[in-house]
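Of the protein chains in this complex, one is absent; all others appear in place.
Entry: chain A
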Amino acid sequence: MNSIILRTASNYLLPMLILFSVFVLLRGHYEPGGGFVGGLVAAIAFVLHSFAHGLKETRRFLRIHPGVFIPIGLSLSLISAVVPMFAGQSLMTGLWFNEPVPVIGLIGSALFFELGVYFVVFGVTLSMLFTITESV
């Protein structure tokens, strides 16, 4: 779609949407949101970018293949599930720091688990969409 309005808007929308997706990810533990939705929102940000600028431009902007995010996310989730075992607890027990961190709030293994889900969903959605776009 060759529209100046969309292209200009998407340049501003991309960082906004990504910020929003992180916001959704972080608030998930207390209010509606979470890694899954966050990942989808982040994917939408890039899909919008590719609509405005073309897929090649988005790929160049992303630099790495979106598929790379999948193993990163998967291992992040797996590690956060396994880490409690080293602390002598059973698989997937939530571990938490006692003091809340400004802005983010309490940090615990669940947050990293969510981050993993975020990456996987982001990677899966984008690589599927990009592959389909290129193939048709």
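To be clear about the criterion, contacts are C-beta pairs under 8 Å (C-beta built on N, C-alpha and C of every residue); 3 or more make two chains touch, one makes a residue touch a chain; residues count from 1.
Just so it is clear, contacts and distances are computed from a predicted model.
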item	value
From "Phosphoribosylformylglycinamidine synthase subunit PurS", "ABC transporter permease", "Multisubunit sodium/proton antiporter, MrpA subunit (TC 2.A.63.1)" or "Menaquinol-cytochrome c reductase cytochrome b/c subunit", the hidden chain's UniProt protein name	"Multisubunit sodium/proton antiporter, MrpA subunit (TC 2.A.63.1)"
Hidden partner chain, residues of chain A it touches	24, 28-37, 40-41, 43-44, 47, 51, 67, 70-71, 73-74, 77-78, 81, 85, 90-92, 94, 96, 106, 108, 110, 113-114, 116-117, 120-121, 123-125, 127-129, 131-136
